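One protein chain omitted, others in place.
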Amino acid sequence: MEAVKKEPVIFEGFVIMPYKYSVGSMASKFFIKIRDSKVISGAKCPKCGFVNVPPRSVCPKCFSKVEELIDLSGKGTLETFTIVHYESSVQAIKPPYAIGVIKLDGADSGMTHFIGEVDAKAIKAGMKLEPVFKDKREAHILDIEYFRPVK
Amino acid sequence: MANRVAIVGIGQTTHSGRRPYVNDGELIYDAVTKALEDAGLTINDMEAVMAGNMDFFEGHHLNDAMLNLYSGAAGRPGFKMNTGGTVGTMTAIQGWYHVASGLYDIVLVIGWEKHDEGPATPAISTITDPAVDRHFLVGAIGGLATVSVAYMQRSGCKLEHAAMVRANASQAAHRNPMAHMREIYTVEDVMSARMVMYPLNLLMCCPTSLGATAMVLASESKAKEICKKPVWMKDHVTVHVEYGGAQFGIGEKRWTSHMEAGAKLFKRNHITKPMVETQVFEMYDPFAFAIPMWLEDFLVCEANEGWKHVEKGDLKLEGSYPVSPSGGVLCTNSIGDSAILRVAEAALQVRGDAGEHQVTRDVKQALASGFGGSYWSDLLLLSKTMD
Partner (left out) sequence: MKQREQEELIYINKTMKIPYKWRTGEVWGEFFRELKENGIIYANQCPTCGRQFCLPKSVCTRDHTVCTDRSKWIPVGPKGTVVTYFMAEQSFLLPTTGEMLKIPFAVGIILLDGATVILQHQLEETDESKIKTFMRVEAVIKPKEQRKGNIFDIVHFKTITE
């Protein structure tokens, strides 16, 4: 258009919007059990027995409606993991931190959470882990502070 | 040549203002299981799934991926529609393309929205460019208020006619157990509601609702095999217009996306008297002036006659040409769901299954429309018979 490139005009602003996400009746029970009893539960399919953690009210295997929550020990096995180094405004905690997929004993699906109390170099798939709960809990997934290796 | 496509299963959730006991996935699952049951099929029979919802309104984008467990889309091909108010009709039309192409026999189409979780008007505002129009659009209401003022100016329609439309819609919604706002309002109730944006007062605007609707679409051979009352998706037209400006037709002949859609659909189907050759119109009517104004714009009736039909009572449920006998978007607006609900409600009318809000006319052909985005329009023709 022009022989000389002019200084670009930039408009700065935000997209700011407040949200209130309903987790639903079943998920509410899951979070309340964590807050009140430090118990992690799973959703058990009445048709095929698949146990989903965190609980979903539809079975991913057979599409049936799932309403039953069963208590789990909270202990599990680390399936896979990564160490996060970069920083972003949407992170719950400051990096560096380890995050992994954990298959809880009694569950058929994996759940994602932080891994703590262990040196990054020492983390290995197959490690046995147990949850560490915060003292002050709010019925939120981060009431579990992280999973640590079973001693 | 396109293959014939029929609607063989319909399911919708109840619509309401707040529903914190379910999350968005569970809402979808409710509609999907109802549609599958209505069709007498299971999720394993579905070959593809089309999902329609507006990004941002619940605070997510790409949420068809997040929710593909509940919709049955996991492991199946399909599309996500994201076209504003036309999401629902576009989702149904996408399903139509899949089956009409001959590549799929049975597909599932779903539209949903859960407005109790996010701010609708601020979210809608982000449809505009951020440097200029976003400061002046004021959500969806701004544009619709201006076209209402222009309509009153050119046609002789008065505020009272818009109030009549809302009062009639409340009577219809009262007979529809799945609608959101079912209270009955008189014309006086509507006229005295709080002003939001001249000329639209609170009752002349649609509510923000939540709900989901699902439909099963099938090819001709499958439809005849599995369904006693298939509703044929005979034809449809989608029109997009240039962003902003084109609706106002300044200094030029006024030509809107609705007019283009109506002209094309009626010409292709040899319809010269739409109010005779179709018997019901589930119109996407997000504000009270929509019914008279867009009845004219879709070329269903003559210019400047829309409000006269309102005055004569023609457009009521028992009238000579019922428009939105379900209560329409005026009484229930869950954006990703609203347009597909129009198709579903029109199909229920064709099937004779609309219960208490079934129109008194015998329905052979029905119209359903979608509207939204930057004034995009969809118009669909549904039929009891194939030809």
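Should a chain be cited, it is by its letter among A and B, assigned in written order, with residues numbered from 1 in that chain.
Keep in mind that, in the parts below, a residue touches a chain if its C-beta (ideal position, glycine included) is under 8 Å from a C-beta of that chain, and two chains touch if they have at least 3 such contacts.
All figures in this text were calculated on a predicted structure; none of them were measured in a lab.
Among the chains present, which touch the one that was left out?
Per the contact definition above, the missing chain touches A, B.
Out of B:Ala74, B:Leu103 or B:Val196, which is the one that touches the chain we can't see?
Residue touching the absent chain, from the options given: B:Val196.
Please pick, from B:Leu62, B:Val132 or B:Val276, the residue that touches the omitted chain in the full complex.
Spelled out, the listed residue whose C-beta touches the missing chain is B:Val132.
Contacts of subunit A with the missing chain: which residues?
Contact residues on subunit A toward the absent chain are 1-2, 6, 8-23, 25, 27-28, 31-32, 139-140.
Given the full complex, what residues of subunit B touch the hidden partner chain?
Subunit B touches the missing chain through residues 20-21, 59, 119, 121-123, 125-126, 129-139, 141-142, 145-147, 149-150, 153, 195-198, 242-245, 248, 250-251.
As a working rule, only the chains that are shown with their structure count from here on.
Taking the complex as given, what residues does subunit B use to touch subunit A?
Interface residues on subunit B, with respect to subunit A: 19-23, 25-26, 29, 33, 42-43, 56, 58-59, 69-70, 72, 74, 114, 116-119, 122-123, 126, 130-131.
Mind pulling up the subunit A residues that touch subunit B in the complex?
Its residues touching subunit B are 11, 13, 15-27, 56-58, 60, 63, 65.
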